[in-house]
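Then we have chain A:
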Amino acid sequence: MSDIWKRFPGVVANAGANLSVSRGSIHAVLGENGAGKSTLMNVLAGVYRPDEGEVRVEGVAHRFRTPADALAAGIGMVHQEFRLVPSFTVAENVVLGAAARILRRQAIEDEVADLAEQFGLATRPDRPVWQLSMGERQRVEILKALWRDAHILILDEPTAVLTPAEADELGVVLRAMADAGRSVIFISHKLHEVTGFCDEATVLRGGRTVAASVRVADTDAGELASLMVGSSPMTTERPPAHPAGPPLLEVSGLSALGDRGLPALQSVDLTVRSGEIVGIAGVAGNGQRELCQVVAGLRSATAGTVHLAGDDLTGASPRKLFQAGLGYIPEDRLGVGLAPRLSVVDNSILRTYEAHRRGPFIVAERAEAHCVDLVERFGVRTGPLDDPMAGLSGGNLQRLLVGRELSGRPRVVVAAQPTRGLDVQGVKAIQDLLVEARDEGAAVLLVSEDLDELLTLADRLVVMHDGEIVGEFDPTTAARSEIGEAMIGHGAGVGS
Partner candidate 1 sequence: MTIHRRLLGLLAVVLTLGMVASACGSDEGADTKAAFIYVGPVGDAGWTYAHDQGRVAAAAETGVETAYVEAVPEGTADFGNHVRDFIDQGYNVIIGTSFGYMDDMLALADEYPDVVFEHVSGFKQNDTNFGNTFGRMYEPRYLTGMVAGSATESNLLGYVAAFPIPEVIRGINAFTLGVRAVNPDAQVEVIWTSTWFDPAVEGDSAQALLDKGADVIAMHQDSTAAGEKAEAAGARWVSYNSDMSAFAPNAFLTAPVWDWGPRYVEIIEAAKAGTYKPDSYWGSMADGVVDIADIAADVDAGVKAAVADKKAAIIAGNFHVFSGPINDQDGHLVVAAGETMDDGSMLGMDFFVEGVIGSTG
Partner candidate 2 sequence: MSRPVLVRREQALRGGQPLSFAIGLVVALTIGIVLLLGAGHDPVAIYERMFVAALGDPDSWSVTLNRAVPLGLAGLAVAVAGSMGLWNIGAEGQILAGAMMAAGVARIGEGWPGPVLVTAILVGGVVGGSLWALGPAVARSQIGVNEILTTLMLNEVALRLVQWLIHGPWKDPDSFNFPLAPMIPDHGRLPTLFGRAHVGVIVALVVIALFAVAVNRTAWGFELRVAGSSGATARYAGISLERKTATVLVMAGGVAGLAGGIELAGTADRLTEGISNGFGYAGIIVAALALMRPSGVAAVAVLFGAVQIGGQSIQTMGVSSSVSTILQALILFGAIGAGVLSRYQVRMVPGDPGDPGGDGVQVGEAT
């Protein structure tokens, strides 16, 4: 692909991007959110047509009009969201839409099984897809592309939905495909995966190629990261510690039920003081989510109390808690924290619209001024502020959300997975905001599945397992292995 340009209204997504992939290699395409990776891949896969530039496959120039054209030239794409029919079997999904002949179930199951074996893709062709794990579903998507004889396979952030063990398996499969002479384009921003199993890497920034076909063996994660963000490699320094002040968030004996009516929180005691970040580590589904929801007023407690700066606010409404100084960054940004179909302005006043009222009306100028203020203070990149929120990139969505929650200088901040899925710069920006809030005296409760993040940011670290707090650690001294043991319910944590 050479000199690809693609413009959208108000945005240039690709500004002369280049990509050259050699046969039989695993090629990483790296870049932050908004760097133009997805657009470039969609051009290659025939979803978008480039405004300028050329796509050549094995020396032949192509102008793809549809994904089917691209597939005919041997380019297949595995999207982030799978496109499978849950009630169909693996084999049926693989051949769906591709076979122009009468199908015999047994025959196609055998053919699919053969194909899977060829590349070491463990699968069960006769199983309906709804029974499969995410990793297995992804293998079905890969099989679909292989079945259509794709020689160039594009995987869009394939490991985002996988467990670490599944991600490792995927690496093995991709290697088998490369060894069989096919080319794999691997989109990611997880640097350790790139260094782990890719041969070459192309880095995009601002719609341009800033490093083309770098041999992974000749570089390291730090260098790649600096290419992506265009500044020095990401700092992993701990922000200076702060003397903790009086307790602002006090949770005691807190119990609650989960979505299925089973106990999800069991007698949790937790205190967060002014000027400290308390990190909560744990394997997903061990009560972290419910803890945040109860504290934020979105789930009722079956026992226990929540005190905010000494006031008992157990069971208070989300609005009352917000007004009492609780900022909440929910895990599900688009489903809870934001209203994606509403405008950027509307989203910026989601928590404070009552304050923008005059009589029954919301004063548009005041709301817009607030929005402009947030956008400027927190560096949110947006189009017109009246456009739907959904048009913003992931990092900018989160900046607005976090900015909105922090702009009122809350006394307590509950942040659930605040950096998940963001690019390097986005992660850094959000982390800086949380540290800044702490430095200004807020009590921050941070839930994250990224242990590195917790170890970097948290002043104290507690581990949750099965709805209970099973240990507390000092992040400056604790060994990762110790924390890991606690997370899976083994061993007693260092006493608190």
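How were these picked? Simply put, all candidates are chains of the complex that A comes from, given by their letters.
Just so it is clear, a residue touches a chain if its C-beta (ideal position, glycine included) is under 8 Å from a C-beta of that chain, and two chains touch if they have at least 3 such contacts; residues count from 1.
Just so it is clear, the model here is predicted, and its values are computed rather than measured.
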Using the touch rule from the top, find which candidate among 1 or 2 meets chain A in this complex. 2
What residues on chain A touch candidate 2, complex-wise? 8-9, 48, 62-66, 68-69, 71-73, 296, 298, 317-320, 322, 328, 330, 332, 335-342, 346, 349-351, 353-354, 357, 360-362, 364
